[in-house]
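This structure is in structure tokens; I'll ask about it shortly.
Missing here is one protein chain; the remaining ones are kept as they sit in the complex.
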Amino acid sequence: MLVMALIVLFLFAEGAGLFVTVNPIDFIFGKLWYPTYDPPDFGILPLIMGSVAVTIISSVIAVPLGLGAALYLAEVAGNRMREIVKPAVELLASLPSVVLGFVGMVVIAPMLQEWLDIPSGLNIFNASMMLALMAIPTITSISEDALHSVPRELKEASLALGATRWETLTKVTIPGALSGMGTATILGMSRAMGETMVVLMVAGGASQIPTSIFDSVRPLPSTIAAEMGETPVDSEHYLALFAIGIVLFFITLGFNLVAAYISNRFQQKGAATL
Amino acid sequence: GGKITITGSTTVLPVAQKAAEVFMNKHQGLNITVAGTGSGDGIKSIIDGTADIGDASRDMKKKEIKRAEDKGVTPVKHVVGLDCIVPIVNPSNQLRDLTLAQLKDIYTGKVKNWKEVGGADKPVVVISRDSSSGTFEVWNKKVLKKERVRPDAQLQASNGAVAQAVAGNKYAIGYVGIGYLNSKIKGLTVGGVQASAKTAMDKSYPVARALFMFTNGQPKGDVKAFLDFVKSDAGQKIVKEEGFVPFK
Amino acid sequence: MVESIMPPIIEVEGLNFYYGDFRALHDIHLKVVRNEVTALIGPSGCGKSTFLRLLNRMNELIPGTRVEGKVLLDGVDLYDPEVDVVEVRRRVGMVFQKPNPFPKSIYNNVAYGPRLHGMAGGSELDKMVEDSLKASALWDEVKDILDQSALGLSGGQQQRLCLARAIAMKPEILLMDEPTSALDPIATSRIEELVKELKKDYTVVIVTHNMQQAARVSDTTAFFYVGRLVEVGNTEMIFTRPSEEQTEQYITGRFG
Amino acid sequence: MVESIMPPIIEVEGLNFYYGDFRALHDIHLKVVRNEVTALIGPSGCGKSTFLRLLNRMNELIPGTRVEGKVLLDGVDLYDPEVDVVEVRRRVGMVFQKPNPFPKSIYNNVAYGPRLHGMAGGSELDKMVEDSLKASALWDEVKDILDQSALGLSGGQQQRLCLARAIAMKPEILLMDEPTSALDPIATSRIEELVKELKKDYTVVIVTHNMQQAARVSDTTAFFYVGRLVEVGNTEMIFTRPSEEQTEQYITGRFG
């Protein structure tokens, strides 16, 4: 908690300095990011759009796969299979992001370019695939918990009425786990949004508002990582990067709060007892 | 033993790293660490006193000099080599030469297709450096005349990354220090002038520059010994081996 | 052992059941008579629930378990590979210890089964829901709130709803696992009344830990002890003149 | 109500207890006589455990609860702000429904309490452990394996170990909450024997859902129903001639 407060404090202490000279509205909605020119432009809309793009595309990939994997674990897998598959998914979660970035850059990018004949393999699509790999374990493990926490009595009641396992899953288990699965999805997206190394190495780094999934973008985290090393402490640019940190912090905070809200609000009412 | 920390320009990085390696072989017990983050960082760390040597592939800016003065620091500049910033394309590209004006048009976004500058009918993928890098600052001053790079340019964090990106992309154009040229990329001549030691030294190549190491005040002790080594013949041989141009 | 004159609807022959290596049931032989209430009694952990759940193949859901022997329903072995488990469970309804209505409306709880099996739609379905709720003596209390959540009902009402839900499938047999142990005295006696009513149309197998309840509602009583069926027979006989000493000790409260 | 001749060790006066807004106990008055076994009976949820746990202030651990009234132990109110809860719990020992030995060695389980309170060390402690294990009739079975984990014991042994652990504190009163409900018949009867033994040295208050057990081991029986103490008196009287109708219905198994 204290740490949380400290983080906010320091981000603000550093980042707020920027807004002495730059209007926050221009900062967020400005379409041009030229931090080192004279005069500089600190408009992070392209960066936000870059983050949004990779987050959305990666969710499009990760959500069905992540939820599907959770359903598999919860309902399809036999005991033996579960004991193998579940740790494997957890291992996927612990793959360091720099390794995914490396693979995306060295292996996937040339392949994409070759096969699809696109200008650059370092683009939204490639980054999104790698990010999806990071988001899937989050989505899977939280949804699986949710599917599990649907009381066994309810599943048994359905089966005892002659429902197939699939019918029980769709009519009783999934409705009961819906909020958990929603939470899982949002947390997965939040993870994709905040991930740094993958987008730094794979997204291409162009600060433009994307128009196609094969465009290069420069999401917020990669901007910080790429530029922080080179900018003098307390320069405007340095402050701007902290301001980006603030924006990123609040976006992910928003995601997390929404997730917490959903999971509290719609918490499974438990077995219907007295 | 003593310790020297070096940080800064990614252009100078290979030279600094190799020099440190060789120097440490001769001076057992001396510990040198080398980081490559960018010229801005190199100069910054001299001003802030966080490193012994700050590498830079550009000269200090007025703002930086002022900041140094405010902090009571007197940076001393050591030229350790010369460099040409070379426009590069994928080897599959038929083009051989671009003029400064064409380069400017490409980088500012006026030219979007290779056929407009005499190449095939393909889109141009522009690769540039993060705007805080020394290489970019020189390129920006000498080629772009301080106009803005097109926003869809892919920004890479280091010379090596630019070379990589161009090597892997048929439509790409980028620019790197001469030391980064290799068989996977093709260096272009600029207005008919080939980047080389000679054209760098006689300044006929339009995007040539010097490479620096900065210290806070005149160097002493181990730092001085190291800088002397870099400036010596043995040191300059390393500069040459790494593909750059010795200053003498 | 007392043999009934009516033909058995269920015949259990040489049934063994294993949780992994643990043998929870030993060689059970038992006949359940049509339109009777059969009570299963015995101390905690003796295998009553396990046995009951073998009658509609619910134990299959627990990984690592294994069945040996036969359970004949109208002469057909439930465990025959040809037999479809979904069909078994439709024919053999079940009510659980804790009321477990779905978090849906009262109507949808009862309609759940018939809809699955495509048994009825539209006004026919309405009729079916009404009949089932009447059979479980809940209709008058809920007829105006059919679209409200079932979770709003009291415990006793919920349990009767679960009964209605099972009845709506028109099963041949109703299994009940301690259906009143979570209920108060009044709700308990309503359920007991119902059970006595239901045997006109159904065959009921009920597990209970309350011996007086077994005495009150059942025709036949089976006493289990550590995985074995110790004694089975006419309820009155079992409670007045049990043939086994363990049975007597149990019903007189020497243990349990 | 039957008043005992012996002086009471515990006097409960006008006790009310609330879980948040829910009033779990209503104005309880009860005297517990020294060196007697008092049984608390009643249907599930009537407040037996809640009442028992008020006698050593264990309910304090549950947030949002509130006590009104007095519990006098030898004339001193346990809920007096002056009184130290740690001392109360040392004087009033407790054995729980499920055996709950610590995941430590048998020896360390028994020595846990004495060590905490610095009651003994070295060979004195050894003696104390031995005496306690003897008092709980476990010594012969475990004297050679004192350093093995207590979790390796059978359920009945574990429960006797928990008893030894409580006895090692030399408490004045022993509270037991359904101490045999998780045990098999043989283990159960051993514990019952023990309880009858222990009352020579201790005062015992025992909760049980097995009425026969209450009849077998207790001198006084108190019948609770939905948070009220309906009737208390000599055990034989309660089981043969209860004065309240609810008591009679309960002990004859009409509900529960």
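Chains here go by letter, A, B, C and D, matching the order in which they are written, and residues are numbered from 1 within each.
Basically, a residue touches a chain if its C-beta (ideal position, glycine included) is under 8 Å from a C-beta of that chain, and two chains touch if they have at least 3 such contacts.
Methods note: contacts and distances are computed from a predicted model.
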item: Protein name as given in UniProt for the chain not displayed, "Phosphate transport system permease protein PstA", "Phosphoribosylformylglycinamidine synthase subunit PurQ", "Hydrogenase maturation factor" or "Heme exporter protein B"; value: "Phosphate transport system permease protein PstA"
item: Contact list for the unshown chain, restricted to visible chains; value: A, B, C, D
item: For chain C, the residues touching the chain missing from this view; value: 84, 86-87, 90, 116-118
item: Chain A residues that touch the omitted chain in the full complex; value: 1, 3-4, 6-7, 10-11, 13-14, 64-65, 68-69, 71-73, 75-77, 83, 85, 87-103, 105-107, 133, 136, 140, 164-167, 187, 190-191, 193-197, 200-201, 221, 224-225, 228-229, 233, 241-242, 245, 248-249, 252-253, 255-257, 260
item: Contacts of chain B with the absent chain, listed as residue ranges; value: 5, 7, 10, 13-14, 17-18, 20-21, 24, 31-36, 50, 156-161, 163-164, 179-180, 182, 184, 242-243
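We take it that only the chains that are shown with their structure count from here on.
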item: Chain whose average C-alpha position is farthest from chain A's own; value: D
item: Euclidean distance of C-alpha centroids - chain A vs chain C, Å; value: 49
item: Whole-Å separation of chain centres (CA-atom averages), chain A against chain D; value: 55
item: Where chain A and chain B are represented by their mean Cα positions, the distance between them in whole Å; value: 35
item: Residues of chain D whose C-beta touches two or more other chains; value: none
item: Chain-level touch network, classified as line, ring, star, complete or other; value: line
item: Touching residues (chain side chain D, partner chain C) in the complex; value: 43-44, 181-182, 184-185, 188-189, 210-213, 252-256
item: Residue numbers on chain B that touch chain A, as the complex places them; value: 37-41, 43-44, 47-48, 64, 67, 123, 125, 130-133, 137, 146, 148, 151-157, 165, 168-172
item: Residue numbers on chain A that touch chain C, as the complex places them; value: 78-79, 151, 153-154, 156-164, 167, 171-172, 175-176, 269, 271-274
